[in-house]
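Here it is, the structure in full.
Of the protein chains in this complex, all but one are displayed in their positions.
And then chain A:
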Amino acid sequence: MHPEFVRRCDSVPAKIVAKKNITVPVLLKSRDSGCCEREHFVVRMSLWVDKYRPTSLNKLSYHTEQAAQLKRLVQNGDFPHLLVFGPSGAGKKTRIMCLLRELYGAGVEKLRIEHHNFTTPSKKKIEITTIASNYHIEVCPSDAGVQDRVVVQELIKMVAQAQQLDSSTQREFKVVLLTEVDRLTKDAQHALRRTMEKYVTTCRLILCCESTSKVIPAIRSRCLGVRVPAPSNEQICSILQTVCKKEGLALPPELASRVADKSGRNLRRAILMLEACKVQQYPFRPDQQVVEADWEVFLRETANAIVSQQSPRRLLEVRGRLYELLTHCIPPDVIIRGLLTELIDSCDGQLKAEVTQWAAYYEHRLQLGSKSIYHLEAFVAKFMSIYKKFLDEGMAAMML
């Protein structure tokens, strides 16, 4: 473990991915606050999602061709910066971890949590949490908000300047894994571009994001793009079956396909749903209700409330529910999108287009403005007003 990596340690549990449900002492050193070494004993919570996550490129169950390509890429001993992108729950992170394991061996799975403190030139303190092994460091720079540029630069500099302990047996470079690159500010992305070139000898970057549309072209062209498409429903079904087989459970194919359907081709969600179903009822029944996330249910109720009545009073009630969602850390753009999908079901053909257009309009507003509630509420009010007009016209036509 590199002292460079460890700035400060808190009593946050360290993580051990490789050996599940086993407690392993982890030594942490602190440089800033004198020398304090602590041991953490952690029992890992065992969700199926984590438990059955493939750890090597050979064991990946879909996109096998791509996995083979990645393997060849690493076998050459070196690889360019990577930009891994694809929808949520498609297996980007799994592939990256597999790749790292291929590269460095089992050592990458001994992870530790570190807290880094950075000070911006304007004396603002930034604290950021990273997850690192001896060979790589993972960070989500967008956690730092507008100050992400400092994090990107300082962190990479820090990693790149520290030499590998034993370069004869190990690779000559370390890997910095940046997640949510699409959420980085433009400023940070440009900084990233410069840093990328500067330290190319000692560190490789793996960038991870959902869509490349928000990544500046300069970065895109410096990376090898790896697209990880979402698994198909059949692939999800077969994985669910494998998981159940390993757990020793019998999964009716109907239920599997319904879970896959509900998951929206998001493997993580599918496996989580399956496990929630199991907690709810086992043995499985084919017509069993598929458990959904509580906020999705809440959002649907909200949409129903909007459709059932359009009045200032109801708007006030809906606002309360929106606040509730926001306090549960559901991002406003997710809320507006969720509302739209729910609302559109109860709309007529021509209304659908209009409502969608307004949803897009207010989602754009959301990005421009600073207080999400204004725009969420504006969308709800807009829908109410359109829908009420539509109903009134329908009523008038009926009367005639």
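Observations, loosely collected:
The definition used in the following text is that a residue touches a chain if its C-beta (ideal position, glycine included) is under 8 Å from a C-beta of that chain, and two chains touch if they have at least 3 such contacts; residues count from 1.
FYI, contacts and distances are computed from a predicted model.
Going by its UniProt record, the hidden chain of the complex is named "RAD17 protein" among "6719_t:CDS:1", "Gaa1-like protein", "RAD17 protein" or "ESCRT-II complex vps25 subunit". Check A:158, A:326, A:344 or A:360 against the missing chain and you find that the one touching it is A:326. For the options A:69, A:88, A:221 or A:242, the residue in contact with the chain missing from this view is A:88. Across the entire complex, the residue among A:128, A:155 or A:255 in touch with the chain not shown is A:128. Where chain A meets the chain that is not shown, the touching residues are 12-15, 42, 44-45, 47, 49, 88-89, 93, 111, 113, 120-122, 124, 126-129, 131, 138, 140, 143-147, 149-150, 153, 179-180, 183, 187, 191, 194, 266, 268-269, 272-273, 275-276, 279-280, 291, 293-296, 298, 305, 310-317, 319-321, 323-324, 326-332, 334, 362, 365-375, 377-378, 380-382, 384-385, 388-389.
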